[in-house]
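One structure coming up, written as structure tokens, with questions to follow.
Of the protein chains in this complex, one is absent; all others appear in place.
All chains are identified by letter, namely A and B, in their written order; residue positions are counted from 1 within each chain.
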Amino acid sequence: MNVAAVESWIEAPLRRYVDDARARIAVLLHPSGQVMAQAGFTRDVDVMAACALAAAAHATAGELGRRLDGRAFRGLHYAGAVHQLFLSALEIPRGTFVCLTVFDDTSSLGLVRLYFDELRRDLIAASPAAAAPRPAPALAADFETELNRNLAALFSGPRGEAVIS
Amino acid sequence: MRSRLRGAVERLSRQRGVRASLIVSENDGLVVDSSLRFGEGEDSERVAALAASIYRKARLSADAAHLGAVSFLQLDADRGRLCAVGRDDLVLVVVAEPSANVGLIRVELFKALETLA
Partner (left out) sequence: MADEIRRWSDELAREPNSLVFLQLAEALRGQGQLAVALKIAQRGLDRHPGNADARVLVDRIATEQDAERASQQALAALAEASQLEATSKSAASRLFADLLMDDGQTALLLDDNGYVLGGLYLDGEGVDVGQDVGAQLSGISDEIVRSTRHLGLGDWRSLTFETEAAVVAMSPTPHQGLVVVAASRSTPLGLLRRLLDRCVTRSSAWLKGGEALGEAAPETDGRRGVLP
């Protein structure tokens, strides 16, 4: 499976996660919707859509949780006819990320949650020491620039050129 | 239903050598009910997800090989054994010591399965 990360320390933990959890696709993003890493996607437009929707779902679920429970919900699970979706936040020293995982009947929610916990531990272990948390982009212009740069990094060709469809 | 499930789990956990007994949803790999021996350190969610995965894989493989439905399953490893029986979407799982009497555990598992029917 194709696994690519904007920051290289993310790649190995994410690869292990999708292998163990038998995920079809996965994307790690900043809560703002900035993609940090992806697995299994072949087109950048799909990653953009997934990140935007995941960020929105995460924000909505978080607010619902705070209104009901006083704190954000831990994770979301949607079960479709063929595919299922698990969406949850990851708190690590580098900051908060959101992980969207899509799986089918070769895996299960239990397995995905089990290996999601391991992903969090692996990311904590792999993250560069003493690095400042990534600041969230404040301006819309910065967001678009960063998004395009991240997508280019994830989908660059063998010579480093951008291969954006 | 809940009391029947709890009763089944507790009877299984009283067998000698049993470290954990669980009722698991095969589809989701999630715990329905569980009983863990104090201090054994078993993680019920972990056991549930992985045991359900093994049982499901065995069931699908046996079906594809035209062997029919799986009833009892026993996995032996260096540091323990895992036994499981299933019906519909529920799987009864026992994790036991290597020295546990599996024959007896098997009988109790089938008895417990009947109470869930």
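Please note the rule applied: a contact is a pair of C-beta atoms (placed from the backbone, for glycine too) under 8 Å apart; a residue touches a chain by one contact, two chains touch by 3 or more.
This structure is a prediction, so every number in the text was calculated from the model and none was measured.
Colleague: Can you tell me which of A:V3, A:I25, A:A39 or A:L114 touches the chain that was removed from the display?
Modeller: Going through A:V3, A:I25, A:A39 or A:L114 one by one, A:L114 is the residue touching the chain not shown.
Colleague: For chain B, which positions touch the chain that isn't shown here?
Modeller: Here the touching residues of chain B are 46-47, 50-51, 53-54, 57-58, 61-62, 64-82, 95.
We take it that only the chains that are shown with their structure count from here on.
Colleague: Centroid of chain A to centroid of chain B, CA atoms only: how many Å?
Modeller: Those two chain centres are 34 Å apart.
Colleague: For chain B, which residues count as touching chain A in their complex?
Modeller: Per the stated touch rule, the residues are 24-25, 27-31, 45-46, 48-50, 52-53, 56.
Colleague: Can you list the chain A residues touching chain B in their complex?
Modeller: Per the stated touch rule, the residues are 107-111, 113-114.
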